[in-house]
Structure formats: structure tokens, C-alpha cells
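Only one protein chain is missing; all other protein chains are in place.
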Amino acid sequence: MRRVEDPPLLTGDTRFVDDLAPPGTLHACFVRSPYAAARIEGIDAAPARAVPGVEAVLTAGDIPGGLRAVLDRPEFTPTVMPLLAGDAVRHVGEPIAMVIADSRYSAEDGAEEVLVDYDPGPAVASLDRALAPGAPRVHDEMDDNLLLQVPMYDDPELDDILARAAALLEARFTTGRVTAAPMEGRASLARWDRRDSRLLVYVSTQVPHLVRTTVADVLQIPEHTVRVIAPDVGGGFGLKCVVGREEILVAAAALRLGRPVKWIEDRYENLAASWHGHEQRYDVRAAFDANGTLLAFDADISCDVGAYSCFPFSCGVEPLMAATEMPGPYRLAHYRARTRAVATNKVPIAPYRGVSRPQITFVMERVMDKAAARLGLDPVDIRRRNLIARDDFPYTGITGLVYDPASYRESLDLCAGHLGHDDWRARQEAARRDGRLVGLGFSCFSERTGYGTPAFAQRRMSITPGFESADIRMDPSGGVTVAVGTLGHGQGHRTTLAQVVSDELGVDPAHVRVVQGDTDATPYGWGTFASRSLVIGGGATKLAAGALAERLKRVAAHLLEVAVEDVELRDGRLQAAGAPEVSMSVAEVARVAHHAAHRLPPGEEAGLQARAGFDPPGTFSNATHGAVVEVSPATGEVRIHRYVVVEDCGVVINPMIVDGQVRGGVAQGIAAALYEQLLYDDEGQLLTATFMDYLVPTAAEIPPIEIHHLETPCEYSATGAKGMGEGGTIGAPAAIANAVSDAVGHLGIEVDAIPIHPAWMRARIEEARAR
Amino acid sequence: MTAHEVEVVVNGSRRALAVEARRTLVDALRHDLGLVGTHVGCEHGICGACTVLLDGEPVRSCLVFAVQAHGRTVETVEGLAQDGDLNPLQEAFSRHHGLQCGFCTPGFLMLATALLRREPDASEERIREVMSSNLCRCTGYAGILEAVAAARPSGAPQEERRGA
Partner (left out) sequence: MKPARFEYHRASSSAEAIELLDTLGEDAKLIAGGQSLVPMMSFRLARPSALVDIGRIPGLDAISVVDGGLRIGALATHAAIESTSDPAVLDGFDVLPRTARFIGHLPIRTRGTLGGSLAHADPAAEWCVLALALDAEVVVAGPSETRIVAARDLFTGFLSTALEPNEMILEVRFPHRPTRCSFVEHSRRSGDFALVAASARLDLEAGICRTVRIALGGVGPTPVRAVEAEALLAGRAPSSELRADAARAAAAALDPVSDVHAPGEHRRRLAEVLVRTALHRATGAP
């Protein structure tokens, strides 16, 4: 089924934030710190105010306050991320002043004239420097740079098992800092509606209600006076599921100036001052018995989280996820994990597609391959031995997660079959005889999706997201409008949710309109992130549509004078079971419900609307990725010859959209494995602040991706569907790293760090050949 | 500021505007002429979201000053649909899921328009090469490449080839 979202996006009839221009709009840009760590001794904005076109320059003195994310854990230290830095800056790109002018050009002219007197101090720009004894502290009031340090899991028998294991693997894994880089950066336009006394905020966000609450809280205005609209949103991938300083500042400036104020994040700001993620280090020990059974796992996890906690998820989002989900799809009885969030003078992290699961999957899948090599086992066999099996469900993992039925082993077998795993060694040998380095690698993983408030409550955030509601109503002509708190921004929710409603009500999807992204028109909800929308929002939608169907049946039964349990709803008609001639159309019922309400059954409310909420426990999608790669000894470059995904996300509602999510996700995972990395120097200067340096791959780098499906229906979701927005990104780095390690393993080279830079690879191959 | 008089023919209509010398063509199209379908993705010539046709040639409109376009013809995404109907290329993008968030889409459409005008029989390899000019963060490109191939007069692409 084609997407209803497409036509305006194809004709240029778009409504992204920067496409909106209320009369009199002013344009903002920010003065951003050129230093990673400095005291601010003074700010002189007078010269900027004299620049032609500049209307105002605002500093922390004008707009005080900040964003403070809280976790209810004694091991957590909250940080206040100032809206505008007043006393000190803690990363390059931190906003210090907001210049508002008649155009972005003039605003940038003005920003150059704001004179800031900095007293630069020492910066910590890496995990090693931040953790070193006596290291400079990112936050003066702290004793060290540990914003969170938790011994999350322990086992008294663990050391003993590790000591006695047939194979004990010890390894360090690191993953590079990356960013979502949606093609549309962040964007915000706010205006004060004097007539209605409302603050209107148009924002490129994944979480409009959260923006509304945060704007109201920080600006101390009643929340009902704030209306947040997310119009077209040009990609998010997590970057827009947090609330940033700039969105609040734009709202504050619009209130203060009484004119519309717009800020469009440019690409420099997006790379250098937005949100980053995925820069982690793992020191692990894993014990296997001689048959390859994983006995025990000990993980020490450090996440470089930058200077502040993102709001509302906090800097715990990566370390807590990593420790909790480390075992992934494998049975594990003995586990220890210490996890920490380490402050550095770098851009803060926020959730980015996958949130720690690309990293833990990379770690666990590399461990599996290393163990296989150590024990002389086949990589597929060792995985099969350890994967959670059909008979194990529901499987309660060592960290307390309950795994619902999935197809871990089946997806691996299918993927291995598609890639010709059986005769791979022979083909690899033949290639090596021709001087070619080719490798095959797999990645098995679970993707926890659709988690509701009980699961989020375990994070102990001050705000617990999770539930969704749907409001559905039918108009007198039989047309359906459903309003949801989720927000598709590329995922095609307006199409898929219309399909869900259509299936439930038997009406043409073309007669179903999905409303999202306007806090005045939708029930309070948590937006779209963490692969939650189809499970939770889709569940609420299905339940609401089901409730509406029941109302239709009750009314029809009364009008047709048959028992309500005998009324069937199909193909847009309500009919008596076994007597199709006794029937009326949905539209006829709708007409009566609105225009002849006196004919409704006694006690039936006039009109046709229903509301339902949904708050499921969560469900696990799963997949196996497999890659065949070739490494060039001359250049160190990795080329991907084949990439196969066997995906199981339960019931597939729209196959085209599902495959699109997989492909896009894999592209971002390949990017993290081979191309993208944000690099800082020792002074905390970002070295990769352009698209010439931050290498988002093009169509020439991303190979065709073959997708196969298994379907293990979800028992906890109303639709049988599981979430699947992140799996592509989760699985790809491990598959690539394992394939590359397979290609060069005979030279003694193992990929334990991503991205895999060709210079590193070429040098290792040369060293190996020189030995 | 010195305003420069600029006349351009945009999607067949003659348009006049007065701009600062430094105003980029994309800003003039979007904010002076109200043609907001062309998007801005990087402002340094890498992402291609702002691709338009200038005298029929695909260009990055963030790397052209509006004054440089004086007297020229410009084609943007708004000119593609005919009488409200999607053209075959736009249709193909929808059918092959060549877009998700849609922000990069106008740039890809204009790039593909230019390619298929000069090379209606472009090979799949050639399509991949030219489409690698622009960045998309959502699709992984497969849908875009299939859509452009399908929009050739010769029609739909073969099954995606498998690698070695």
C-alpha cells in the first residue's frame, strides 16, 4: 500500500519548520563557545546590537535557567544544562548569546560582534583523560567526572566460573562517537498569539507533548497556554526525542519580543552543537565451556556522555541500557556489570538510533566469534548453542527482562543458508589463493521495543514515558479521524495507522485521517522514539477503533432490531449474521448517530467517538544480519559484497515501510562501522564539523540489502506487531566487524574497535605480512 | 545594503526580485519567491538537498548566489507535477518507497530529472553513480535507485543484483 504522506513531499508542498514564515518573523542565531572549557569573564553585546538588522541580543542575564534531567538513583549526579551559558562553558558549541535579527544573515553578522571574554581552562576530551586521577573536572562542584557509576549486576560465583572456564576471553572494545545527522536539523519557530493568549511553538521534534510540558515548566507559564505543533519533520533518529536549549530559548525570545522568532539549526550547529552518541568502551571477560556454551560474562562499561545530561532521558540512557541488555539474545546464567557515564568537555549525548544496542551487539557478537575461533567451533554453531530457543519462552533473562517468543535460532539458520555458509570456507580459501581477502560475518540480536511505563519506570527518570492513547471519531458521512500522541516523521504512521483502523472498522483506508503532531488536537502522548509507535500507538489505535466498532454495532443492532451479538461489521456495512439483507452502511449509522440522535438506543451517547489507551510491557523483535566483505590490502578499504537481513518483527502491517526501516537502519549501521566518526582533539576542538569530514555514506557506499522475513506474532501487542525502527542500525556494525575479522583473521587481525578506518586496516595488514 | 535587481524565469514564470549580493539562490527561491519545496541541508555543497536545475543543468543552489542566476531559467520541484498529477518520476518515488521523511526528496527528484533528460537509458550503475551526489539519511538509497530506474522510458529495474 502506497503512503498517504508521499504526494506533498514529492511536489514540494511541504511544511517543514523553515517552510513557515509568519509575517514579521525574526531570525535567531547563537554565539557558541569556541572553547571546550572556559570561564566567562564578561559578555559585551553592545557592538552586536549596533549591527544593521539586529533587533535583540539575549544572554543568560536575560533568560536564566536550564534543563536538569534527574534519575532517582544515588549513584547519579544531575547537571544543569544552562539555556545560555553565563559563568562557564563546558563544550565547544555551547550557546552563550542569542542574536535576533531581520534575517539569518544579519543575525550571523551580529553574532560575530558579540564580545565574550573567556578564560580558557584545561579540557578533558576523552575517556582516558576524564578518568585519569587528578583529571580536570567538567563540573567544578563534582569530585570527579563520573555522572553515573553503578555496579548493576553481580554474582558471587562469577569469578570462580571465569577462573575455571575452558575458554576465558578478555577483550576491550571501543565504538566511535557518531550523530544522527537528520537531513533537516533541529528547527523551531515560536510566536505569541496575542488574541488567544497562546504561545505557538512549531518545532521539528519527535516529542511534541514533551516539548510543551518543558517549555511551560521552564518558562513558568501554564501549560494549557502552550500549543506545540510538529509539522513535517525531516528525520530524527533520536536526535529530536529530547528537548534542547534552543527550542526553549526560541519560545522565550518570542514571548519577550512579542514577534515570531525562528531558529533553523545549520549543519555546523547540527554536527558541533546538537547531540552525539555511541562513544563507548567495554572491558569484558567471558567464560565458555569446551562445547562453546557461554557460562559467565563480566562487563565494565564506560560511556563518554559529554558535558551535560540530555533532558529528560539523562546521561544514564546509554550506560543503563548497555548493562541491562548486554546479554542480548543469548542464555546467560552468571553476569556482572559495572556501568558509568563519564563527563567530558564534548557535546552531550542523547538517544541515537539503537541506543547502546549497536555497541553491545558489536561486543557480544565479536565475543562469540572470538570464542568460536578459540575453541575451534563454527561461528554459526556457537551461536546456535547459546541463542534462546523456542522452548525457552517466555525466557526471563539474568537482568530480569522477560523475552517473549522470537525466532533467534531460526533467523540465524535462514541467514546462514542465504549466504551459503556451508561451503563458505572453501570459497574463502579459493579467494585467498587469488590474493583476495574476503570474509563472512553474522550478527544476531534482540531488539527490545514498545516498552510502556513499567519498563521505563525501571530507569527511574523524573518523567516516565510509555503509554499512548488514541481518540477516534466518525463524522456524519462515515469518515474517520483518529488522533494519536505518536508522531511519524518518515515512518509512514499516517498510512500504517489508517490501515489498522481500516482493518478494525472495515472502512476504506482513504476514509481514515490520522492526526498527529499538534498538542491541541491529540491526546497527551510520548511521541515517536525507541521503536514504540506501532506497538503502543498502534495498539491504542486498534483498541479505540475496536471500541468505536462496538458502538457502531450497538446502534446498528437497535436500528436493525437484531441482537447486538448478531451484528457483523464488514466492508463498510453492518449486517445481521446470516441475513445480509438486514443491513445498513456504516455511513447510515453515522448519520443517525449525529443527525437523528433521538433514534439511538437508550443510554447511547450522541455522536461516534471512542478513546483507548495502551501501555504494554514491551516485546522483542529479533534479526540476524550477515555480510560478505572484501578488504583491499592496498588501501585498507572494506567493500560489502552482500548484506542479508532476516528480520522478525512479528506481524508485518506494511511490508514496504518495514523494509524501508530496515534498509535505512542498516545504512546508518554501516556508516558507524566504516565511515562516520566525530573526532575531537585533546583540547576538545571538534575536527569533523562539516559533511566533508563527517562521512555520511552515499548511494555509492551502501550496498543492496536483501531482506527476508520471519513472523513470530507478538502476544503483548494488540496488532501482533513488534517495533522495528532500530534493528538495522543495531545489527550492522557487528556483522561488518565480524566479516572483516573473518577476512583478515588468518593474519592475526581482529576488529575490536569501530569505525574501521582504512588506514588502520592497511597498516595492520602490512605489519602482519612483514612478520 | 546594496540591492541587486535579479530577473529569473522560475518554472516558466518570469520573476523579479531585489537581493543582497550574498543571498544564495536557495534562500531567494525559498524566502523571497516562496518556493519552499527546495530544502537546505548543509549549505556547503555536500548533501544536495538544494539541487535545482539552472538553465537545465543540476546545481547546488546553496553554492550559487542569486545574483549569478540573473537572466537564467530555474526549475524546482514545484514545476514537476503536471496539472496536479505526479509525473512518472514522482510516481516512481512513491511506488518504490524512495522517500521517508521527504526532506532530501526534492533534491533527488531534480537530480534524477536532469539525469534522465540527458540519459534516458542510463544504466543502473550510472544511476547509482549520479545519485551518489546527494545524501539521504532515511532510505538507505535502495528505493531511490529503484525509482529512478523505473522512471526510465525502458521501465522497471531488474531484481536487485546480488554481489559476488
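General observations
In this document, chain identifiers A and B correspond to the written order of the chains, with residue numbering beginning at 1 in each.
As a convention for this text, contacts are C-beta pairs under 8 Å (C-beta built on N, C-alpha and C of every residue); 3 or more make two chains touch, one makes a residue touch a chain.
Since the structure is predicted, the reported quantities are computational estimates derived from the model, not experimental observations.
The missing chain, though absent from the display, is touched by one residue of A:21, A:695 or A:710; that residue is A:695. Contact with the undisplayed chain is limited, among B:10, B:62 or B:104, to B:62. Interface note: of A:458, A:477 or A:635, the residue touching the hidden chain in the full complex is A:635. Subunit B meets the missing chain through residues 1-2, 4, 20-22, 24, 43-45, 48, 51, 54, 57-60, 62-65, 67-68, 70, 111, 114-115, 129-130, 132-134. Across the interface with the omitted chain, subunit A contributes residues 104-105, 108-109, 112, 266-268, 634-637, 675, 679, 687-688, 690, 692-693, 695, 697-701, 757-759, 762-763, 766.
Here is the rule we use: only the chains that are shown with their structure count from here on.
Our note on geometry: subunit A versus subunit B, Cα centroid distance of 29 Å, whole angstroms. By the touch criterion given at the top, residues 2-3, 5-7, 9-14, 16, 18-19, 21, 52, 105, 180-184, 232-235, 237, 264, 266-267, 489-492, 628, 630, 640-642, 656-657, 659-660, 663-668, 690-692, 696, 698-706, 728 of subunit A touch subunit B in their complex.
Interface of subunit B with subunit A (complex): residues 1, 20, 22-23, 30-31, 35-44, 46-47, 49, 76-78, 80-81, 86, 90, 93-95, 97, 99-106, 109, 128-129, 131-145, 160-164.
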